[in-house]
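With one protein chain withheld, the remaining protein chains of the complex are depicted in position.
Up next is chain A:
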Amino acid sequence: MKTIILSTAIRLLTPLFQVFSIYILLRGHNHPGGGFIGGLIGAIAFVFDTLANGHESTEKTFFTLKVYQQPRKSGISYLQHYLQFIRMNIQRKKEAGQLDVQQQYCIQLRPVYLMALGLFIATISGTISLLLQQPFMTSQWPEFHIPVLGSPGTPLLFDLGVYLLVMGIILKIVFTLAKE
């Protein structure tokens, strides 16, 4: 289904959805809201994009990172080589045509990686207190404050994990359904 209205609107709305989902995620740690609903809202943007442009386009635009690689030249140390590698990848659009022999490969962020990362962060947030000789999932609050957020404790970490997990699961379901 390709409509101009939807695909134009979604291009404008995607950043809005993203920012709002992060707002909900952060707000949730003292007020109603949180990781679950934030993850859902964050996934909406990609779901709409899939509806408008198809899942291949969504995966290509948002979840694929193209990496250019150059073989190391003989006179250059490893450090210089990696610095050059990073610089090349940051300014790739300008230089992509000019640079000589390049290998180009894609790093794809699959939804299942998001799920794994989310689960891992959520579990880690509970385990931190175990390592401090306290019961599992006891909230830990650091001393310092971040201006808008307040003190970022382990519940925020847990919410972040849930956020990623929910987003990964929704994307997995949507991409699978879109492929069918």
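Basically, a contact is a pair of C-beta atoms (placed from the backbone, for glycine too) under 8 Å apart; a residue touches a chain by one contact, two chains touch by 3 or more; residues count from 1.
The working rule: contacts and distances are computed from a predicted model.
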Record-based protein name (UniProt) of the chain missing from this complex, from "Proton-conducting transporter membrane subunit", "FAD-dependent oxidoreductase", "Cytochrome P450" or "Heme exporter protein D": "Proton-conducting transporter membrane subunit"
Chain not shown: contacting residue from A:Thr3, A:Gln69, A:Thr123 or A:Thr176: A:Thr123
Sole contact to the chain not displayed, among A:Thr61, A:Gln80, A:Thr138 or A:Ser151: A:Thr138
Touching residues (missing chain, whole complex) on chain A: 110, 112-113, 115-116, 119-120, 123, 127, 129-130, 133-139
